[in-house]
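Every protein chain of the complex appears in place save one, which is left out.
Up next, chain A:
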(Lines give C-alpha, C1' and ligand atoms only; values in the text may rest on other atoms or scores of the structure.)
Protein backbone atom coordinates (compact mmCIF):
# COMPACT_ATOMS: atom_id res chain seq x y z
CA UNK A 1 0.00 0.00 0.00
CA UNK A 2 0.95 3.65 -0.21
CA UNK A 3 2.15 4.22 3.32
CA UNK A 4 0.00 5.43 6.12
CA UNK A 5 -0.48 8.94 4.89
CA UNK A 6 -3.27 11.18 5.87
CA UNK A 7 -4.51 9.87 9.17
CA UNK A 8 -3.99 12.00 12.22
CA UNK A 9 -2.26 14.80 10.40
CA UNK A 10 -1.96 16.32 6.97
CA UNK A 11 -1.73 14.46 3.71
CA UNK A 12 2.00 13.94 3.97
CA UNK A 13 1.73 12.56 7.42
CA UNK A 14 3.16 9.13 8.28
CA UNK A 15 3.66 7.23 11.52
CA UNK A 16 7.10 5.89 12.40
CA UNK A 17 8.45 3.69 15.09
CA UNK A 18 10.23 5.61 17.81
CA UNK A 19 10.84 3.47 20.87
CA UNK A 20 9.76 0.26 22.60
CA UNK A 21 10.06 -0.41 26.32
CA UNK A 22 9.84 -3.68 28.14
CA UNK A 23 11.23 -7.18 27.98
CA UNK A 24 11.44 -9.17 24.78
CA UNK A 25 11.09 -12.62 26.24
CA UNK A 26 8.11 -14.72 25.27
CA UNK A 27 7.24 -15.67 28.81
CA UNK A 28 5.30 -12.70 30.07
CA UNK A 29 4.88 -12.42 33.83
CA UNK A 30 1.36 -11.33 34.69
CA UNK A 31 2.67 -8.50 36.84
CA UNK A 32 4.33 -6.94 33.80
CA UNK A 33 1.12 -6.57 31.83
CA UNK A 34 0.51 -2.85 31.32
CA UNK A 35 -2.92 -1.84 32.52
CA UNK A 36 -3.00 1.90 31.90
CA UNK A 37 -1.11 4.57 29.90
CA UNK A 38 -1.47 8.33 30.28
CA UNK A 39 0.33 11.45 29.11
CA UNK A 40 0.33 14.45 31.41
CA UNK A 41 -1.08 17.82 30.32
CA UNK A 42 2.12 18.98 28.62
CA UNK A 43 2.96 15.61 27.14
CA UNK A 44 6.41 15.73 28.65
CA UNK A 45 5.59 12.92 31.04
CA UNK A 46 4.13 9.54 30.17
CA UNK A 47 2.93 7.27 32.96
CA UNK A 48 2.19 3.56 32.82
CA UNK A 49 0.64 1.32 35.44
CA UNK A 50 0.80 -2.47 35.46
CA UNK A 51 -0.87 -5.49 36.98
CA UNK A 52 1.88 -5.70 39.56
CA UNK A 53 0.80 -2.36 41.03
CA UNK A 54 3.84 -0.50 39.75
CA UNK A 55 3.95 2.88 38.06
CA UNK A 56 6.69 3.85 35.62
CA UNK A 57 6.96 7.45 34.48
CA UNK A 58 8.88 8.40 31.36
CA UNK A 59 10.08 11.90 30.60
CA UNK A 60 10.66 13.36 27.20
CA UNK A 61 14.22 14.47 26.61
CA UNK A 62 14.63 18.12 25.75
CA UNK A 63 15.41 18.50 22.09
CA UNK A 64 18.87 19.73 21.22
CA UNK A 65 20.41 18.15 24.29
CA UNK A 66 22.13 15.37 22.44
CA UNK A 67 22.11 13.70 19.05
CA UNK A 68 19.86 15.55 16.67
CA UNK A 69 18.00 12.45 15.51
CA UNK A 70 16.84 11.34 18.91
CA UNK A 71 14.06 13.82 18.80
CA UNK A 72 12.33 13.94 22.09
CA UNK A 73 12.84 10.38 23.30
CA UNK A 74 11.07 9.20 26.41
CA UNK A 75 13.30 7.84 29.12
CA UNK A 76 12.60 6.54 32.59
CA UNK A 77 12.06 9.37 35.04
CA UNK A 78 10.64 7.62 38.07
CA UNK A 79 9.23 4.28 39.09
CA UNK A 80 7.51 3.19 42.26
CA UNK A 81 5.22 0.60 43.76
CA UNK A 82 1.86 2.32 43.93
CA UNK A 83 -0.40 -0.43 45.22
CA UNK A 84 0.16 -3.75 46.94
CA UNK A 85 -2.11 -6.77 46.95
CA UNK A 86 -4.48 -6.71 49.89
CA UNK A 87 -6.99 -9.00 51.44
CA UNK A 88 -10.61 -8.13 52.17
CA UNK A 89 -11.19 -9.96 55.43
CA UNK A 90 -14.94 -9.59 55.35
CA UNK A 91 -15.44 -11.23 51.98
CA UNK A 92 -12.31 -13.40 51.92
CA UNK A 93 -11.50 -11.85 48.60
CA UNK A 94 -8.18 -10.78 47.33
CA UNK A 95 -7.85 -7.15 46.26
CA UNK A 96 -5.64 -6.96 43.21
CA UNK A 97 -2.84 -4.45 43.08
CA UNK A 98 -3.41 -3.89 39.40
CA UNK A 99 -3.45 -0.20 38.51
CA UNK A 100 -6.74 0.40 36.75
CA UNK A 101 -6.22 4.05 35.92
CA UNK A 102 -3.72 6.86 36.25
CA UNK A 103 -4.77 10.47 35.88
CA UNK A 104 -2.42 13.43 36.09
CA UNK A 105 -3.24 16.62 37.90
CA UNK A 106 -2.49 19.87 36.11
CA UNK A 107 0.92 21.10 37.17
CA UNK A 108 0.87 23.92 39.69
CA UNK A 109 4.48 24.01 40.88
CA UNK A 110 7.76 22.23 40.32
CA UNK A 111 6.39 18.89 41.51
CA UNK A 112 4.12 16.60 39.51
CA UNK A 113 1.03 14.96 40.94
CA UNK A 114 -0.94 12.01 39.73
CA UNK A 115 -3.81 9.87 40.96
CA UNK A 116 -3.49 6.13 40.61
CA UNK A 117 -6.15 3.61 41.53
CA UNK A 118 -6.65 -0.11 41.89
CA UNK A 119 -10.03 -1.74 42.48
CA UNK A 120 -10.56 -0.19 45.88
CA UNK A 121 -8.11 2.57 46.78
CA UNK A 122 -7.06 5.79 45.07
CA UNK A 123 -3.73 7.37 45.87
CA UNK A 124 -2.34 10.82 45.18
CA UNK A 125 1.36 10.66 44.41
CA UNK A 126 3.79 13.54 44.42
CA UNK A 127 6.77 13.23 42.15
CA UNK A 128 9.47 15.76 42.90
CA UNK A 129 13.03 16.36 41.85
CA UNK A 130 15.99 16.96 44.00
CA UNK A 131 19.11 18.20 42.30
CA UNK A 132 20.83 20.05 45.11
CA UNK A 133 21.95 19.10 48.52
CA UNK A 134 23.43 20.98 51.37
CA UNK A 135 27.03 20.43 52.35
CA UNK A 136 29.01 21.70 55.26
CA UNK A 137 26.69 21.08 58.14
CA UNK A 138 28.01 21.98 61.50
CA UNK A 139 26.66 19.15 63.56
CA UNK A 140 27.19 16.24 61.22
CA UNK A 141 29.91 15.24 58.83
CA UNK A 142 29.67 14.34 55.16
CA UNK A 143 28.48 10.83 55.94
CA UNK A 144 25.76 12.02 58.23
CA UNK A 145 27.50 10.95 61.39
CA UNK A 146 27.16 13.33 64.29
CA UNK A 147 30.26 15.33 64.97
CA UNK A 148 31.59 15.49 68.45
CA UNK A 149 30.44 18.94 69.67
CA UNK A 150 33.69 19.54 71.55
CA UNK A 151 35.60 19.24 68.30
CA UNK A 152 33.69 22.02 66.65
CA UNK A 153 35.75 25.17 66.83
CA UNK A 154 34.12 27.31 64.20
CA UNK A 155 30.76 27.84 62.57
CA UNK A 156 30.19 27.53 58.89
CA UNK A 157 27.22 28.19 56.67
CA UNK A 158 26.07 25.09 54.77
CA UNK A 159 26.32 25.53 51.01
CA UNK A 160 23.97 24.15 48.38
CA UNK A 161 25.85 22.01 45.91
CA UNK A 162 24.46 20.33 42.82
CA UNK A 163 23.95 16.59 42.95
CA UNK A 164 22.82 13.94 40.53
CA UNK A 165 19.15 14.33 39.86
CA UNK A 166 17.01 12.28 42.18
CA UNK A 167 13.33 11.85 41.50
CA UNK A 168 11.25 10.92 44.48
CA UNK A 169 7.70 9.67 44.56
CA UNK A 170 5.73 9.91 47.76
CA UNK A 171 2.11 9.13 48.51
CA UNK A 172 0.47 12.34 49.70
CA UNK A 173 -3.13 11.19 50.08
CA UNK A 174 -4.81 7.84 50.31
CA UNK A 175 -8.51 7.76 49.47
CA UNK A 176 -9.75 4.45 50.79
CA UNK A 177 -12.84 2.61 51.88
CA UNK A 178 -15.31 4.43 49.70
CA UNK A 179 -16.03 1.74 47.14
CA UNK A 180 -17.80 -1.53 47.74
CA UNK A 181 -17.45 -2.52 44.11
CA UNK A 182 -14.52 -2.31 41.73
CA UNK A 183 -13.28 1.10 40.67
CA UNK A 184 -13.19 1.43 36.89
CA UNK A 185 -12.60 5.17 36.45
CA UNK A 186 -11.14 8.26 38.03
CA UNK A 187 -11.35 11.71 36.53
CA UNK A 188 -9.91 15.02 37.69
CA UNK A 189 -12.35 17.90 37.57
CA UNK A 190 -11.59 21.13 35.71
CA UNK A 191 -11.78 22.98 39.01
CA UNK A 192 -8.51 21.21 39.93
CA UNK A 193 -9.85 20.69 43.42
CA UNK A 194 -12.13 17.72 43.08
CA UNK A 195 -12.19 14.45 41.24
CA UNK A 196 -14.63 11.62 40.75
CA UNK A 197 -14.18 7.88 41.16
CA UNK A 198 -16.61 5.36 39.71
CA UNK A 199 -17.21 1.71 40.47
CA UNK A 200 -19.74 -0.71 39.00
CA UNK A 201 -22.67 0.82 40.82
CA UNK A 202 -21.63 4.13 42.35
CA UNK A 203 -19.79 7.33 41.64
CA UNK A 204 -18.13 9.39 44.36
CA UNK A 205 -16.87 12.96 44.34
CA UNK A 206 -13.75 13.73 46.34
CA UNK A 207 -11.84 16.81 47.32
CA UNK A 208 -8.15 16.31 46.68
CA UNK A 209 -7.28 17.53 50.16
CA UNK A 210 -9.81 15.43 52.06
CA UNK A 211 -9.45 11.70 52.42
CA UNK A 212 -11.89 10.78 55.13
CA UNK A 213 -15.02 11.82 53.28
CA UNK A 214 -16.45 11.72 49.81
CA UNK A 215 -19.82 12.58 48.35
CA UNK A 216 -21.80 9.89 46.64
CA UNK A 217 -23.22 11.49 43.50
CA UNK A 218 -24.56 8.48 41.59
CA UNK A 219 -25.97 5.27 43.01
CA UNK A 220 -27.58 2.77 40.69
CA UNK A 221 -27.62 -0.13 43.07
CA UNK A 222 -31.12 -1.62 43.07
CA UNK A 223 -32.80 -2.40 46.38
CA UNK A 224 -32.94 -6.01 45.30
CA UNK A 225 -29.77 -7.20 43.59
CA UNK A 226 -31.79 -9.71 41.64
CA UNK A 227 -33.13 -6.76 39.69
CA UNK A 228 -29.69 -5.62 38.60
CA UNK A 229 -29.71 -5.03 34.87
CA UNK A 230 -26.84 -2.70 34.19
CA UNK A 231 -23.57 -1.47 35.68
CA UNK A 232 -21.46 1.65 35.31
CA UNK A 233 -18.54 1.00 33.01
CA UNK A 234 -16.77 4.37 32.78
CA UNK A 235 -17.10 7.96 33.93
CA UNK A 236 -15.43 11.25 33.10
CA UNK A 237 -15.61 14.91 34.13
CA UNK A 238 -16.28 17.47 31.45
CA UNK A 239 -13.04 19.18 30.42
CA UNK A 240 -14.20 22.72 31.14
CA UNK A 241 -17.62 22.63 32.79
CA UNK A 242 -16.83 21.63 36.34
CA UNK A 243 -20.45 20.77 37.16
CA UNK A 244 -20.86 18.25 34.34
CA UNK A 245 -19.80 14.62 34.08
CA UNK A 246 -20.86 11.57 32.12
CA UNK A 247 -21.01 7.87 32.84
CA UNK A 248 -21.52 4.95 30.52
CA UNK A 249 -23.23 1.64 31.13
CA UNK A 250 -23.04 -2.01 30.20
CA UNK A 251 -26.17 -1.51 28.13
CA UNK A 252 -24.54 0.95 25.75
CA UNK A 253 -26.06 4.10 27.16
CA UNK A 254 -24.44 7.29 28.38
CA UNK A 255 -25.86 9.62 30.99
CA UNK A 256 -24.74 13.20 31.36
CA UNK A 257 -25.27 14.69 34.79
CA UNK A 258 -25.21 18.21 36.15
CA UNK A 259 -24.05 18.51 39.75
CA UNK A 260 -25.82 21.83 40.12
CA UNK A 261 -29.17 20.17 39.55
CA UNK A 262 -29.13 18.03 42.68
CA UNK A 263 -26.81 16.51 45.24
CA UNK A 264 -27.54 12.98 44.11
CA UNK A 265 -27.35 12.81 40.35
CA UNK A 266 -29.41 9.67 39.90
CA UNK A 267 -31.55 11.57 37.41
CA UNK A 268 -29.58 12.41 34.35
CA UNK A 269 -29.71 15.69 32.48
CA UNK A 270 -29.13 13.97 29.16
CA UNK A 271 -29.48 10.37 28.08
CA UNK A 272 -27.57 9.17 25.03
CA UNK A 273 -28.60 5.95 23.36
CA UNK A 274 -28.56 4.80 19.78
CA UNK A 275 -31.85 3.21 18.75
CA UNK A 276 -31.53 -0.46 17.97
CA UNK A 277 -33.43 -2.48 15.43
CA UNK A 278 -35.29 -5.02 17.59
CA UNK A 279 -35.32 -7.60 14.84
CA UNK A 280 -31.54 -7.71 14.78
CA UNK A 281 -31.26 -8.39 18.48
CA UNK A 282 -29.30 -11.48 19.47
CA UNK A 283 -27.82 -13.04 22.57
CA UNK A 284 -24.70 -10.97 21.95
CA UNK A 285 -26.35 -7.61 21.36
CA UNK A 286 -26.17 -6.32 24.87
CA UNK A 287 -22.70 -7.69 25.55
CA UNK A 288 -21.18 -6.05 22.50
CA UNK A 289 -23.02 -2.81 23.11
CA UNK A 290 -21.45 -2.48 26.57
CA UNK A 291 -19.33 0.68 26.56
CA UNK A 292 -15.79 0.07 27.74
CA UNK A 293 -14.57 3.67 27.60
CA UNK A 294 -15.94 7.19 27.35
CA UNK A 295 -13.82 10.25 26.61
CA UNK A 296 -14.72 13.89 26.10
CA UNK A 297 -13.09 15.71 23.22
CA UNK A 298 -10.61 18.37 24.31
CA UNK A 299 -13.08 21.00 23.16
CA UNK A 300 -15.79 19.56 25.39
CA UNK A 301 -18.27 19.62 22.54
CA UNK A 302 -18.15 15.93 21.74
CA UNK A 303 -17.65 12.66 23.51
CA UNK A 304 -16.48 9.33 22.19
CA UNK A 305 -17.55 5.88 23.35
CA UNK A 306 -15.98 2.50 22.65
CA UNK A 307 -18.04 -0.65 22.53
CA UNK A 308 -16.82 -4.05 21.43
CA UNK A 309 -16.90 -3.54 17.69
CA UNK A 310 -17.03 0.20 17.14
CA UNK A 311 -16.17 3.71 18.28
CA UNK A 312 -18.89 6.33 18.28
CA UNK A 313 -18.63 10.09 18.43
CA UNK A 314 -21.54 11.90 20.05
CA UNK A 315 -22.46 15.55 19.88
CA UNK A 316 -23.43 16.57 23.39
CA UNK A 317 -26.35 18.45 21.93
CA UNK A 318 -27.85 15.38 20.33
CA UNK A 319 -28.95 12.47 22.49
CA UNK A 320 -30.78 10.44 19.89
CA UNK A 321 -27.80 8.94 18.09
CA UNK A 322 -24.06 9.36 17.56
CA UNK A 323 -22.88 11.75 14.87
CA UNK A 324 -20.12 9.41 13.72
CA UNK A 325 -19.60 5.66 13.96
CA UNK A 326 -16.34 3.95 13.12
CA UNK A 327 -16.03 0.19 12.73
CA UNK A 328 -12.97 -1.10 14.50
CA UNK A 329 -13.07 -4.76 13.54
CA UNK A 330 -16.46 -5.57 12.09
CA UNK A 331 -15.10 -8.89 10.81
CA UNK A 332 -15.35 -10.16 14.39
CA UNK A 333 -19.13 -10.10 14.23
CA UNK A 334 -19.10 -13.53 12.62
CA UNK A 335 -16.75 -14.83 15.32
CA UNK A 336 -18.79 -13.83 18.33
CA UNK A 337 -19.46 -17.40 19.39
CA UNK A 338 -15.77 -18.22 19.84
CA UNK A 339 -15.03 -14.80 21.26
CA UNK A 340 -17.69 -15.45 23.88
CA UNK A 341 -16.20 -18.85 24.69
CA UNK A 342 -12.70 -17.50 25.15
CA UNK A 343 -14.01 -14.45 27.04
CA UNK A 344 -12.52 -12.01 24.55
CA UNK A 345 -15.96 -10.54 24.04
CA UNK A 346 -15.57 -9.00 27.50
CA UNK A 347 -12.27 -7.25 26.69
CA UNK A 348 -12.36 -3.58 27.57
CA UNK A 349 -10.77 -1.46 24.91
CA UNK A 350 -10.02 2.19 25.52
CA UNK A 351 -10.05 5.02 23.00
CA UNK A 352 -8.48 8.44 22.74
CA UNK A 353 -8.59 11.73 20.85
CA UNK A 354 -5.65 13.55 19.37
CA UNK A 355 -4.92 17.04 20.65
CA UNK A 356 -6.97 18.83 18.03
CA UNK A 357 -9.89 16.36 18.18
CA UNK A 358 -9.73 15.59 14.47
CA UNK A 359 -8.45 12.04 14.89
CA UNK A 360 -9.26 9.14 17.21
CA UNK A 361 -7.45 5.94 18.05
CA UNK A 362 -8.33 2.62 19.59
CA UNK A 363 -6.82 -0.84 19.88
CA UNK A 364 -7.72 -4.22 18.49
CA UNK A 365 -6.29 -7.77 18.45
CA UNK A 366 -3.09 -9.15 16.98
CA UNK A 367 -1.38 -6.02 18.33
CA UNK A 368 -3.24 -3.98 15.76
CA UNK A 369 -4.51 -0.54 16.52
CA UNK A 370 -6.79 1.64 14.49
CA UNK A 371 -6.88 5.36 13.77
CA UNK A 372 -9.68 7.33 12.22
CA UNK A 373 -9.42 10.79 10.72
CA UNK A 374 -12.69 12.57 11.34
CA UNK A 375 -12.21 15.09 8.56
CA UNK A 376 -11.02 12.95 5.69
CA UNK A 377 -12.88 9.85 6.90
CA UNK A 378 -9.73 7.87 6.22
CA UNK A 379 -8.83 5.06 8.56
CA UNK A 380 -5.76 2.98 9.04
CA UNK A 381 -4.69 -0.18 10.82
CA UNK A 382 -1.17 -0.30 12.20
CA UNK A 383 0.69 -2.92 14.19
CA UNK A 384 2.85 -2.66 17.29
CA UNK A 385 5.48 -5.27 16.69
CA UNK A 386 9.16 -5.82 17.27
CA UNK A 387 9.53 -6.60 13.61
CA UNK A 388 8.70 -3.04 12.60
CA UNK A 389 10.90 -1.58 15.29
CA UNK A 390 13.85 -0.07 13.52
CA UNK A 391 14.37 3.55 14.53
CA UNK A 392 12.19 5.88 12.45
CA UNK A 393 10.91 2.97 10.36
CA UNK A 394 7.68 4.00 8.71
CA UNK A 395 4.81 1.80 9.81
CA UNK A 396 3.16 -0.17 7.11
CA UNK A 397 -0.63 -0.29 7.09
CA UNK A 398 -2.15 -3.69 7.90
CA UNK A 399 -5.21 -5.27 6.42
CA UNK A 400 -7.39 -8.11 7.63
CA UNK A 401 -8.80 -10.32 4.94
CA UNK A 402 -12.41 -11.13 5.69
CA UNK A 403 -13.16 -13.76 3.16
CA UNK A 404 -12.34 -15.02 -0.24
CA UNK A 405 -8.85 -14.62 -1.57
CA UNK A 406 -6.23 -13.41 0.81
CA UNK A 407 -3.90 -10.94 -0.79
CA UNK A 408 -0.22 -10.92 -0.03
CA UNK A 409 0.50 -9.07 3.24
CA UNK A 410 -3.08 -9.46 4.40
CA UNK A 411 -3.87 -11.55 7.42
CA UNK A 412 -6.94 -13.71 7.67
CA UNK A 413 -9.35 -13.35 10.58
CA UNK A 414 -8.62 -16.87 11.75
CA UNK A 415 -4.91 -16.15 11.99
CA UNK A 416 -5.35 -13.22 14.34
CA UNK A 417 -3.76 -13.66 17.74
CA UNK A 418 -6.46 -12.83 20.27
CA UNK A 419 -3.96 -12.91 23.12
CA UNK A 420 -2.22 -9.89 21.68
CA UNK A 421 -4.71 -7.22 22.61
CA UNK A 422 -4.13 -3.51 22.56
CA UNK A 423 -6.47 -2.23 25.23
CA UNK A 424 -4.62 0.94 26.24
CA UNK A 425 -3.40 3.73 24.00
CA UNK A 426 -2.62 7.39 24.57
CA UNK A 427 -2.09 10.39 22.32
CA UNK A 428 0.20 13.27 23.22
CA UNK A 429 -1.96 16.32 23.99
CA UNK A 430 -0.23 18.56 21.47
CA UNK A 431 1.90 16.58 19.08
CA UNK A 432 1.66 13.52 16.92
CA UNK A 433 3.21 11.13 19.37
CA UNK A 434 1.32 8.05 20.51
CA UNK A 435 1.93 5.48 23.20
CA UNK A 436 0.56 1.98 22.63
CA UNK A 437 0.59 -0.72 25.30
CA UNK A 438 0.99 -4.20 23.83
CA UNK A 439 0.72 -6.57 26.79
CA UNK A 440 4.04 -6.02 28.56
CA UNK A 441 5.63 -3.71 26.02
CA UNK A 442 5.14 -0.01 25.54
CA UNK A 443 5.55 1.29 22.00
CA UNK A 444 6.02 4.93 21.16
CA UNK A 445 5.37 6.12 17.63
CA UNK A 446 5.95 9.57 16.19
CA UNK A 447 5.34 11.38 12.96
CA UNK A 448 7.87 11.30 10.20
CA UNK A 449 9.00 14.90 10.34
CA UNK A 450 12.57 15.19 11.47
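By our rule, a contact is a pair of C-beta atoms (placed from the backbone, for glycine too) under 8 Å apart; a residue touches a chain by one contact, two chains touch by 3 or more; residues count from 1.
The rule is short, and it goes like this: contacts and distances are computed from a predicted model.
Of "Large ribosomal subunit protein bL19m", "Transcription factor IIIB 50 kDa subunit", "cAMP-regulated phosphoprotein 19b" or "Autophagy protein 5", only "cAMP-regulated phosphoprotein 19b" is the UniProt protein name of the chain excluded from the display. Only one of A:56, A:291 or A:351 touches the absent chain when the whole complex is considered: A:56. From the set A:216, A:285, A:356 or A:389, the residue in touch with the chain omitted from the display is A:285, counting the whole complex. Interface note: of A:48, A:189 or A:432, the residue touching the hidden chain in the full complex is A:48.
Even with one chain removed from view, chain A keeps its contact list with that chain: residues 21-23, 29-32, 34, 48, 50, 52-54, 56, 76, 79, 81, 85, 87-89, 91-97, 119, 181-182, 200-201, 225-226, 228-231, 250, 280, 282-287, 290, 333-337, 340-341, 346, 440, 442.
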